[in-house]
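Since the structure comes first, as structure tokens, the remarks are kept for the end.
A single protein chain has been removed from this complex, and every other one stays in its place.
By written order: A and B. Residues from 1 in each chain.
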Amino acid sequence: MKTLLKASTAALALSIAAQGAAAEGKLVIYHWFEYMPQELLEKFAAEHDVEVTMDTYDSNEAMLASLKAGGLGTYDVAVPGDYMVKIMAGEGILDEIAEGELANAGNMMDEWADPAFDPGRKHSIPYQWGSTSFMVDREVYSGDINTTDILFNPPAELSGKINMLDSQGEVLAMAALHMGIEQCSTDRDKLKALNEMLTGAKAHWASFNSDTAKEVLVSGDAAVGQIYDGFGAKARAEKASLEYAFPTQGYVVWMDNVVLLKDAPNRENALKFMNFLLDPENIAAVSNYARYALGVNGAGEYLDPELATLPEANPPAGSGAGAFIEVCDEQTQSVYDQIWTNLKK
Amino acid sequence: MTAKTDVRNYPGFIAITILCLVILYAPLLVVTAYSFNASASITIWEGLSVRWYIDVFTGPESAKFKSAAMNSFSIALMAATTATIIATCAATAMVRGGKFRGRTLSFGLISLPLMVPEIVTAVATLIFFNAIGFTRGYTTILAAHIAFCIPFAYLPISARMQGIEGTYEQAAQDLYATRAQAFRYILLPLMMPGIISGFLLAFIISLDDFIITNFVKGAGIETLPTAIFGSVKQGIKPNIMAISTMLLGVSVVMVTISYFVSKKDNTQ
Partner (left out) sequence: MAGGASPGGSATTDTYAGARNWLLMPAWLVLGILSLAPVAMMLVYSFLTKEFRGGVIWEFSLAAYDQFFFDRGLFGDEPPRIEWTYISIFWRSIWQAGLATLMSLLIGFPTAYFIATRPEKVRPIWVFLITIPYWVNLLIRTVSMKFLLRDNGPLNDFLMSTGLIGEPIHIINTNFAVQLGLFYSYLPFMVLPIYASVERYNFTLSEAAADLYASKWVTLRRILLPTVKPGVIAGCILVFVPSLGSFLAPDLLGGAKNFMIGSLIEEQFKGSAGNWPFGAAIAMVLLTMVLILLLLFARQQARADREAGQ
């Protein structure tokens, strides 16, 4: 008993000391999984003498939920996708970046400097952008893959071998494209049809998984998988028979952004970090690692030349258009939530 | 005694026992074997190597796992110690405190964390900390762990105490020992094996917990299970297998120690 007491007092003292020592110069990042190269974080930590910690999430929705469930005030920056920036701003959980607080703000590409989801870039900076579609193992199926039928009405050889992202936004947006329904539609018949179509399509799906989206394809556990383009490029590097599809019905495009969170405990360091990521050399390191495109000028010389020719980032002629996910109002959203629950029940 | 009337042996039971052990160990052994795989891919075997063990300590994720292990062990140690003290006091009151009103209620409260499914405890604790405006972090994990460790420490301790006849302490008191002395010199030493197994059980339960920790942990604070979950969700990587194998080793060592400690205590 005494030894136990002693040992636990020692542990308490140690952990308090450990926390005390780290109290200065911190930065807490809330980030997507497998996206930010560790070396870049180390570079930032060394340059600014800041201790960096990073937590990861696997969907925009999970990140928002965690922030609203008491996470706010503990993280400094997060990396939401386009539509999520708008939602978070509406929720009032983003802090405003004042004019001149980011020295590198001028580096932003014009087309990303004033986006609809964050007019004037008041809360965010561009990070990476890309598309969400799906990949098919060409060894299993050699027919035409540039159609959303592959996911929702697959040929017999692919049925039961499909992995979907475990993300309501991405799955429902893709389903809407498949049926030619506008996003956030309030048309009852169309929504009912969407609901029925998804319930039927589920019979063809093996699993819902976001974090293992690459792994299931590489290991052969799935022959079709919904996936982000850069993640797909990494998958192809490990398994050459995988091909990224650009459906004629269209596909999802997105941009992830670094946002400054409200009540950030280390606001100064958060701004330093955002400025750091507006530096072409640094953001190019993210692109080289994650295989997505960036939104900052002057990064060309630092980019891996292979990125320009990635088949995942260059839609062939005749493919459909990319669409951003839209933000629905509360009432419409509740219908989509219901469809999602019906799908997974 | 003939085999037909040998009630201690039933045909097939040994086979099922061996099957049981195979089921329990097969996944662990497979993971142990593959943790020595030289290949970066989990699907291909490329020969023996300890590169993934080196990777755990020096690789890109080593800092994360080091701090997670530090958190896990310090929380487990503190939570188990606190829970063991609380449980020992409570068990003394429950087993040696006579019959009293509220005894059943007290027992119900003590076993509450056992009866409530883990996911419910997790959600309730999250809601509670949120409602009282408590920021999630190291302290919230520790507090939650103390609470659910109490019944796990209590059960072996009270079971042990129920096996100790009250006459020992009564004899001591007849010989003019105070109640405190009777407790300190008679009951406590006799209870030691129960207290140690209670502590170890609570320690492991705390070390093992994922669901509750995942709900109440704060920014940047990971325990081993949450850190492993974070990595493993993206697919099983060889370094995770190496960590698993090392944890398996730690467990075996701990159970072995506890086995010998309690044996030694018994013979005193």
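Methods note: a contact is a pair of C-beta atoms (placed from the backbone, for glycine too) under 8 Å apart; a residue touches a chain by one contact, two chains touch by 3 or more.
Note that the structure is predicted; figures quoted are calculated from it, not measured.
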Considering the entire complex, write down the shown chains that touch the omitted one.
A, B
Specify the residue from the set B:A40, B:M70, B:A159 or B:M192 that touches the hidden chain.
B:A159
Among listed residues A:E51, A:D149 or A:D221, the absent chain is touched only by A:D221
When the complex is taken as a whole, what residues of chain A touch the one chain not shown?
59, 61-62, 64-66, 68-69, 87, 91, 166-169, 188, 191-192, 195, 202, 205-209, 219-221, 330, 333-335, 337-342, 344-345
Where the missing chain touches chain B, by residue
4-10, 12-14, 16-17, 19-21, 23-28, 30-31, 34, 42-43, 85-87, 89-90, 92-100, 103-104, 106-107, 109-121, 123-128, 131, 143-144, 146-148, 150, 154-155, 158-159, 161-167, 169-170, 173, 179, 182-183, 204, 207-208, 210-211, 215, 224-225, 228-229, 232, 236, 240, 244, 247-248, 251-252, 254-256, 259
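Here, only the chains that are shown with their structure count from here on.
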How many angstrom lie between the CA centroids of chain A and chain B, rounded to a whole number?
36
Can you list the chain B residues touching chain A in their complex?
41-43, 60-61, 70-71, 73-74, 77-78, 80-82, 84, 126, 129-130, 134-138, 188, 192, 195, 199, 218-220, 222, 230, 233-236
List of chain A residues in touch with chain B within their complex
1, 4-5, 7-8, 11-12, 14-15, 18-19, 28, 30, 33-34, 38, 53-56, 58, 69-71, 73-75, 211-212, 214-215, 219-220, 238
